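Only a single protein chain was left out; the remaining protein chains are all shown in position.
Which chain is which? They are A and B, in the order written, and residues in each are numbered from 1.
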Amino acid sequence: MTLLMFSGDYDKAMVALILANTARDMNIEVTIFFAFWGLFLLRDPEKVTSEDKTSYEKMFSLMTPKGPEELPLSKMNFSGLGKQMLLGMMKDDEAPKLIDFLEGARKKGVKFYGCKLSMEIMGFKKEELLPELEVVTANDYIEEAMNSQIQLFI
Amino acid sequence: MTLLMFSGDYDKAMVALILANTARDMNIEVTIFFAFWGLFLLRDPEKVTSEDKTSYEKMFSLMTPKGPEELPLSKMNFSGLGKQMLLGMMKDDEAPKLIDFLEGARKKGVKFYGCKLSMEIMGFKKEELLPELEVVTANDYIEEAMNSQIQLFI
Partner (left out) sequence: MTLLMFSGDYDKAMVALILANTARDMNIEVTIFFAFWGLFLLRDPEKVTSEDKTSYEKMFSLMTPKGPEELPLSKMNFSGLGKQMLLGMMKDDEAPKLIDFLEGARKKGVKFYGCKLSMEIMGFKKEELLPELEVVTANDYIEEAMNSQIQLFI
């Protein structure tokens, strides 16, 4: 299974990671290719840097979500209120949080690929993101996708 | 064909159902797996209940679209104005409405799967949704998708 994670939304990231974890439990190989806003999910809030960045990149880095728990909802975010409601409902059901699904995916051996071009444009350094991230090109994604049975753009 | 219907938008639901109907006419098996906001499409406005729901779930149930015709557009919704414009253009062309495509899909034997975890989190009961809905897990979706020739995340 190869997921192209383009979106930087809490709810979409949750679906992607639930699918990735479930597929790994079924012994299916999983690669997630993070591009554009999807890279926000992999940011480590402790390692945000503005070194070697242009002014646009610095501004962008500051204005955008730093890591999984800061991601907004794709819908009904209402400046965070909708997200609080969703988190509240998840807590009532004792459902794991996004960060737990991310940890699960790391432990279960999901492959994390980051889009080189997106990282260059947005000015993200490898050190600011998840340590196991491999930086690859669109070419690498397509090769991987050609050999996958499930491909989704999320 | 296996569609993962995540979005709760009128226009995206329309595309999903047009694809589903067309594929059935071509004698292709079709499953739609409804997760998160996608479940709104399957709500029966007559059967909304707040029984056995937490306060968050009650609030959520009230604030969200009840059935196909209440879904907003993914873009240019302009508090409903954009949707009226689209509906107006559709009427001028005598194009069927979303609810007609949904009825078509039911008659043509599209399989409706609902994501168990999403239903638990959002507090939707089986009785509030389309009667033919089967409640399944991410595991069931992946098995189905592995054996499909077309998989889309909508």
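Just so we're on the same page, a contact is a pair of C-beta atoms (placed from the backbone, for glycine too) under 8 Å apart; a residue touches a chain by one contact, two chains touch by 3 or more.
The model shown is predicted, which means the values in this text are computed figures rather than measured ones.
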Taking the full complex into account, find the residue in B:M59, B:L117 or B:L152 that is in contact with the omitted chain.
B:L152
Which of these touches the unseen chain: B:D11, B:E57 or B:E128?
B:D11
Residue in contact with the excluded chain [from A:L41, A:M85 or A:A145]:
A:A145
Can you tell me which of A:D44, A:E120 or A:E134 touches the chain that was removed from the display?
A:E120
Spell out the interface residues on subunit B facing the chain that's missing from view.
1, 11-12, 15, 18-19, 22-23, 25-26, 28, 74-76, 85-86, 88-90, 92-93, 95, 149-154
With the missing chain put back, which residues of subunit A would touch it? List them for me.
4, 6-8, 35-37, 54, 56-57, 59-60, 63-64, 117, 120-123, 137-139, 141-143, 145-146, 151-153
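In this text, only the chains that are shown with their structure count from here on.
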Distance-wise, how many Å sit between the C-alpha centres of subunit A and subunit B, to the nearest whole number?
25
